[in-house]
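Take a look at the following structure, please.
With one protein chain held back, the other chains of the complex are shown just where they sit.
Order of writing sets the labels: A and B. Residues in every chain begin at 1.
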Amino acid sequence: MRLLAGRTLSAGPEGFAEHTARLGSLPHAGRELTQVVVRSGLTGRGGASFPAGMKWRAAAARHAQVLVVNGAEGEPHSKKDRLLMSTRPHLVLDGALLAARAVRVKEIVLYIGEHHTIARAAMERALAERPAADRKHFRIAAAPARYVSGDSSAAVHLVTTGIALPTNAPTAPAIVQNVETLAHVALIARSGEDTGTVLVTMAGGVARPSVLEVETTSTIADAIALAGGATEPPRAVLLGGYFGAWVEIGQAQGLTLDPAALRAQGLSLGCGVVGVLPGSHCPVCETAGIMRYLAGESSAQCGPCFFGLRALAEASGRIATQGSNSEDLQRLHRWAAEVKGRGACKHPDGAVMFLQSALSTFGREFASHPAHRARRTA
Amino acid sequence: MPDTFLWYVTRAAGAVSLVLLSGVVILGLLSTMRVQGKAWPRFLTTGLHRNVALIAVVFLFLHIVTAVVDPFTHLGWGAALVPFSSYYRTFWLGLGVIAFDLLLAIIVTSLVRNFIGHRTWRAIHWLAYASWPVAVIHGLGTGTDVWSFWFMLLTASCVGVVLIVAGYRFMAGPFDPLHTARTVFRGSVEKRELP
Partner (left out) sequence: MSRQYELIVDRIRCDGRGLCAELLPELIRLDDWGYPIISTGPIPDHLMPLAERAVEDCPVLALTLRRVEQGKRANR
């Protein structure tokens, strides 16, 4: 079973009747579904790849009161959550209802990016098609268009207080689950086992940047081919979006898009963005550009994150525009080690680990970068 | 004469309290401004702020007790705690009682700060900006020799320094380096009304 099976994606959202005809009605599943999800090995698709079944167990033990369906999709290049909501909204609603029943939660909030109007319209229409008994559990909340809006604690904070700020501890007993994760749940509940697929957003130097559903046994090379092939011989791949890791193209091509296999190699699928860096693009400049973006997206609640990321962005920017120098290189290493773990949320950690992967994969380039104007990022 | 002796002690303790409390306010302002020097660590500002406040309480206690037991004023203990309940200089004394009550609230909340949390503590601590001026006015309003040179000079010096330091604290903008960035970010993530 595939998430994107059914009508062609360009034909708009799949309606309730079509969805039910294709997949059958919503399975009756209560708390025993948690065990099914645990056995399936489903991991979250929001970025952290946390085992979904474990999350459900913990939420039930904590008496969670609200399920937040995280469709904020703050990652700039990611499009998979929007695609799911705008083409298969009933998969998402099914997954949400199933999760809510399994965890005994009565309130479901659909957290959708404020500018993602098509996705929101599709979800609203899909809700209207549902029986009132299901519909009454849902409400929609707009996620502000900032990177950290997708952070779980920020989502919960918005739902409880109206401001999408990450917090130290969750402000309410809640369970936050990514849109794609719940779509998988909708299929797992019907088949009893994992779908065996993942959604990836192919971005950067490929002929057809797009969302693909691929088997977890597929490699990155397969995915690049499915996206029309690389526009020019690539240098590396950024796996997992801006909180992901750079991987040399040689190593990347053989990697399978399986969360468990990637974790065994110290990598992560993250939010599913696979960014292909063309050979003609400078990795130092790309990294500096992304660092500048991430620094600007700090919620400015913690000094080490706000000042540290800004300093890291400025230093990598200097290397990019003015050429390598040993002081900035040393600073990058030192500050990265000092900033990690010293914020309230994972934003500084994600940015620092991204930078550290760049320093490790492109060590030669960082040490010998000539001065030239910064290029646009892919 | 015993009456006069008690009266002198009351006025002297009051004057000392004024100086000490002015010092407490100044140290509190310096603490917010994060002043620091090679030989002046920040914990010294904080430590002095606390200890001088406690010493001030001792002198205030002396000031109040001697005023109450002084047979000339016929004050009862109630007058020391309930504002405007004395017959003697009702208004000006009442101000002193108010200032003292506010100070008590500040000190008690500071002692139990760990239990009431930072936000509550801070809200009540702002009453210091009410307590101190009321105490100054009380000092100028009571007492028979208020318009003597030494007391005017003392009061003017205290008020002058406090006003200068307070002026700087409120004009020099937020001392928290994250203040602006945090405010800007908050503005960008407040709840959007759904159309």
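Here, a residue touches a chain if its C-beta (ideal position, glycine included) is under 8 Å from a C-beta of that chain, and two chains touch if they have at least 3 such contacts.
Predicted model only: the values in this text are computed from it and were never measured.
**Q** Looking beyond the chains shown, say which of B:Phe5, B:Phe43 or B:Tyr87 touches the absent one.
**A** B:Phe43
**Q** Using the touch rule from the top, list residues of subunit B that touch the missing partner.
**A** Answer for subunit B: residues 31, 34, 36, 41-43, 46-47, 113-114, 117-118, 121, 176-178 touch the chain left out.
**Q** If you put the missing chain back, which residues of subunit A would it touch?
**A** Residue positions of subunit A that touch the missing chain: 167-168, 301-304, 307-308, 311, 335, 338-339, 341-344.
Heads up, the rule we're going with is that only the chains that are shown with their structure count from here on.
**Q** Centroid from C-alpha atoms only, then distance subunit A to subunit B, rounded to Å. What do you get?
**A** Chain centres of subunit A and subunit B, defined by C-alpha means, are spaced 53 Å apart.
**Q** Spell out the residues on subunit B that touch subunit A in their complex, using ranges where they run on.
**A** It is residues 177-178, 181-182, 184-186, 188-192, 194 of subunit B that touch subunit A.
**Q** Looking at the complex, which residues from subunit A come into contact with subunit B?
**A** Within the complex, subunit A contacts subunit B at residues 114, 140-142, 144, 146, 148-149, 154, 158, 162-165, 298-301, 303, 306-307.
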